[in-house]
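Only one protein chain is missing; all other protein chains are in place.
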Amino acid sequence: MPKLRGLREAIAEEIEDGMSVFMGAALESLIPFAAGYEIIRQRKRDLTLMTTISDMQFDQLIGADCVSRVCGAWVGNVAAGLGHNYRRAVERREPAPLAVENHSNFSMALGLKAAAMGVPFLPTRTLMGSDFREEASFADVACPFTDENLLAVRAVKPDVAILHVQRADEEGNAHVWGNLGVTQDAAMAAGKVVLTCEEIVPHEVILSDPNRTLVPGFLVAAVACVPLGSHPSPTQGYSRRDDDFYFDYHAQSRDRAGFDEWLERWVLGVDGHDGYVERLGGERVARLKPDGDHMAAPVSYGY
Amino acid sequence: MPKLRGLREAIAEEIEDGMSVFMGAALESLIPFAAGYEIIRQRKRDLTLMTTISDMQFDQLIGADCVSRVCGAWVGNVAAGLGHNYRRAVERREPAPLAVENHSNFSMALGLKAAAMGVPFLPTRTLMGSDFREEASFADVACPFTDENLLAVRAVKPDVAILHVQRADEEGNAHVWGNLGVTQDAAMAAGKVVLTCEEIVPHEVILSDPNRTLVPGFLVAAVACVPLGSHPSPTQGYSRRDDDFYFDYHAQSRDRAGFDEWLERWVLGVDGHDGYVERLGGERVARLKPDGDHMAAPVSYGY
Amino acid sequence: MEAVEASRPFRIATLSLRKPMDYTRRELMVIAAAREIRDGERVFVGMRLPLLGFAVAKELHAPNAIGIFESGVLRDWPALEPIFTMSDPPNVAGALFCCGLIEVMSLLQSGRVEMGFIGGAEVDCHGNLNTHWVGDDGRRLRLPGSGGAADIATLAGRCVIIMNHERRRFVPRVQYVTSPGYGDGAGWRERHGLPGGGPSRTISSLGIFSFDPVTREMQIESYHPGVTVQEIRDETDWPLKVAPDVTETPEPSRDEILAVRKYDPEGVWTS
Partner (left out) sequence: MEAVEASRPFRIATLSLRKPMDYTRRELMVIAAAREIRDGERVFVGMRLPLLGFAVAKELHAPNAIGIFESGVLRDWPALEPIFTMSDPPNVAGALFCCGLIEVMSLLQSGRVEMGFIGGAEVDCHGNLNTHWVGDDGRRLRLPGSGGAADIATLAGRCVIIMNHERRRFVPRVQYVTSPGYGDGAGWRERHGLPGGGPSRTISSLGIFSFDPVTREMQIESYHPGVTVQEIRDETDWPLKVAPDVTETPEPSRDEILAVRKYDPEGVWTS
C-alpha cells in the first residue's frame, strides 16, 4: 500500500476502534485537527487518547463519543479554558463514562522517551509530593549509585501517533520546525505514525537538510497532504491561530445541544477536509496566512 | 568578562589543571583540535579527558603529558587506527601513567544525558555481557514495573565541554548542523561550555532559526572565533577532512621522538592557531574548502 | 497553563480605573510579576500576566532575563505580537532556542531555571495549588489538569503564584495537590525529596504574600493601594497572618506603567 493517501483512506485504514492514539505532540500548535475530525466522521469508538496538552481536540472527540479513556497532562481549550465535553464525560458520564490517567507534561514526555528508547521506565525528580504521583504510571526507584529516591515513569507506547507537519515526501520523511514539544519522542514511541502535512515535497528537499528531518519515513505508515490540517491551531510558516474558532467552540459547546450543532456544522455536515475549508470561507482562510515570510538564515552542507 | 575572547585567553581562563574536559562530542567531525593544541601550549596538567570517540586529539594530549585519566568509548586515530601515545601511556606509563574508564558510545551518551536531565542515572539494555559492564559507572537496576533487570549508567558531568561549531553569536548562542553525535547532551551535561566557531554572526542570524540553535548561550562561558578550528577533522559546510594529516601523525608518532618532533612542528613551535594555519599553507587550506555549497531548502518561520 | 476559565478578553474589556490609581489592578499584578524577575534569570513565564511581566522586566531592570516555555521555546525577547498561547507563531519566530519539551524540562530538573510562574483554581495556606478538580456545591468540577505546572512547582528554583483573590480560591487546604507548595508546612518538601525551592511569593489581585520562613505559611507582605488587610482576610478562607513588616505594595512607577502599556496597548490582558 502506498504511504501517500487521502486523509479519509489514511484514517480508515490505520486507525482501529480500541487503539491508543497520541495527538497534540507540539502542545499547542500543529494539532492534527483535520485527522481528529475525520476520526469523528468515521465514528471510531473506544479510543484511548494520549497527549501532553490536548487542545480542544480531545474535547471534540470525547463529545462525539469516540473515546473511552484519556491519558495526558492537560485537557481543555488552550485559548478559552475548560473543555465542556470533557467535564460532562468525567462529571456526569455524558455521552459515556471516561477513564482518566493523569500525567504532567514532563512525566508524559518521559513516558514517551522511555518507549522511544526501548526501556520500560525512566527516572525523574518531578511530581514528588503531587497527588497524582499515586497513579499506576509512577513508582519508586532508588538510584543504585547514590541511593536517592526517584520517581520511575512507566513507558508510554501509543499504538499510533498522529502528527501534523509542515512538509513531507511521499515516503513520510518529514521536516518540522518551530514549536516541537514531544513531536519526535511521540513518533519514536508509537507503534506507527500517521502524518498530515501542509505540503508534499520531493525527496531531494528532505535530503537537502537532514537535521530538519524530525520523523524518518520508516516510522510512518501513512502520509496525507492536508493543507490547513492543524486549523484552528497554528502551523509555523503556514497558518496563524484562529482565535475566534476557539471562543466560538467554547461558547457553543457549553451544552450538549450546542455541541451537536457545532459538530454538524463543522464536522459531520461537511464533505471532509475540503468541505471544512470551504465552510471557513476564503476570506477567513486568507486572514490566517502569515504576514510575510521570516526566513531562516542559509545553511550549507557543502562537503 | 565578555564571553567572546581569543582562543588563548579562553583556554587560559576557563581550563584549569585537574579539570574533567569533554571533547569529541560529534564523534568524528567538529573535533576542537585548535583548543586541544592550545591546552598543550599552556601545559595544562592532570586533566580527565572524556569522550565518545576521541579522534587522535586525546592521543596528542596524552603524549604531551596533560592527562591523568581518560573516560570514553574509543581512543585512537579515526582515519589510521591505533593511537601510539595512548598505547605507550597505558602499556608502558609513558610519559606518565594513565587511568582508563571504559564506556561504549551509547553508555557515554546515556551518562551525559543523565547529567543533562538532572538525574543520577539512566537505565539501558546495552552492554549486558560485555566485560566492561563491570566498570564502576554501571550497576544493576530492576524496573519497578516489569521486574526486568537493566543496566544503570551513572551520570557523567564534565567540568567543561569544549565544542567546535559552525557559527555562534557573541553571547555563545550556537548554530550547529550536520553530524551531531552527543553535542547537545555534552553541552547540557557540562558545568560550562567553551566554544570555538568558524564564524561569529549577529544575534539576529541565530534568532532567524531557533531550531538550529543546539547550544544556548547561557550554558557557554567563552566563545572564540577560530576558523579551521576543527582541523584536521571536518566541519560540514566549512572544511573537509585532511586525511594526510592523520596518516602523517600516525606515522610520526610511532615513537616518542617522532611525536616530540611532530608536537614541536605543529603545536609548540607555531604562534597559536594563526601560526598553525600559516604552517598548513595556503594551498593546503584551499584544498580543504568544500567543493561548492549544498544548501538547505528554505524554511520560513512566518507568523 | 492556567486552569481557570478565560473569557475572550478583547470583548470583556471592562475598565476598573479607580481613583487615585491611574492604573488597573491587573497592571499592578503584571508589574509585581515583573519585579519578581531578576536580571539574567531563566524564568518559566507561562502565559497572560506573567508573559507581560516578563516583557516589562526585560524593558526595565532585567534586560538579560530569558523566558522559557515548556513546549520547548526559549526567548530573550517578548513575543513579536500579543499571543494566546506559548506555541503561537509570534512567540516562536525570533526565539533564541527552540528545542523539545524534554530539553526544557531537563534544564529545569538540573537546576538551571531560577523561577517559574504558576497559578491554579485553588491555593492553600502552604502554597499548594490545585488544577485537577474542585468541589462545587457537592458536585465535582473537573479542571484541565497539570500541564507543566506540577513540574515547575516541584523543580524550579523558586515559584511565584499569581491568582485572582477570591475566598473560594484561597482555601485552608486544596482538595487535590496538583502543584505542590510547602505541603503541610515546615520540612515537607525536604521529606518528600522535592528539589526546587518552593513558592517564594503569591501575587494576587489584592496583595502580595510571602511564606513564613519557619512555618512556611502564607502571610500578607503587602496590600495593594486601595485595599485593606481586612478586605484581604475577608477574601481568604483561613485566618491569614500578617508579616511583621507588612506595608502597602509600592505604587507602580511611570516607567513600569508605560512598559505594561507598550506590550498591552489595547488593554487586552490588563484592563
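Letters A, B and C mark the chains in the order given here, with residues in each chain numbered from 1 onward.
Basically, a contact is a pair of C-beta atoms (placed from the backbone, for glycine too) under 8 Å apart; a residue touches a chain by one contact, two chains touch by 3 or more.
Here the structure is a predicted model, which means the values were calculated and not measured.
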{"item": "Partner chains on view for the chain not depicted", "value": "A, B"}
{"item": "Among B:F33, B:Y86, B:F218 or B:F259, the residue in touch with the chain that has been omitted", "value": "B:Y86"}
{"item": "Sole contact to the chain not displayed, among A:I15, A:L98 or A:M117", "value": "A:M117"}
{"item": "Candidates B:A34, B:L127 or B:L207 - the one touching the absent chain", "value": "B:L127"}
{"item": "Touching residues (missing chain, whole complex) on chain A", "value": "115-119, 173, 184, 188, 206-208, 210-211, 213, 216-218, 301-303"}
{"item": "Residues belonging to chain B that touch the chain removed from view", "value": "26-29, 52-53, 72-76, 78-83, 86-87, 90-91, 102-107, 109-110, 113, 124-132, 148-149, 177-185, 233-234, 236-237, 240-241, 243, 246-247, 290, 294"}
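In this text, only the chains that are shown with their structure count from here on.
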{"item": "Centrality ranking, top chain (CA atoms only)", "value": "A"}
{"item": "Chain centre separation (chain B, chain C; CA means) in Å", "value": "41"}
{"item": "Chain A and chain B: spacing of chain centres that average the CA atoms, whole Å", "value": "37"}
{"item": "Distance from the mean Cα position of chain C to that of chain A, given in whole angstrom", "value": "28"}
{"item": "For chain C, residues that touch 2 or more chains besides their own", "value": "73, 88-89, 92-94, 98-99, 102, 108-109, 195"}
{"item": "Touching two or more other chains - residue numbers and ranges from chain A", "value": "124-125, 148, 177-178, 180, 234, 236-237, 240, 290, 294"}
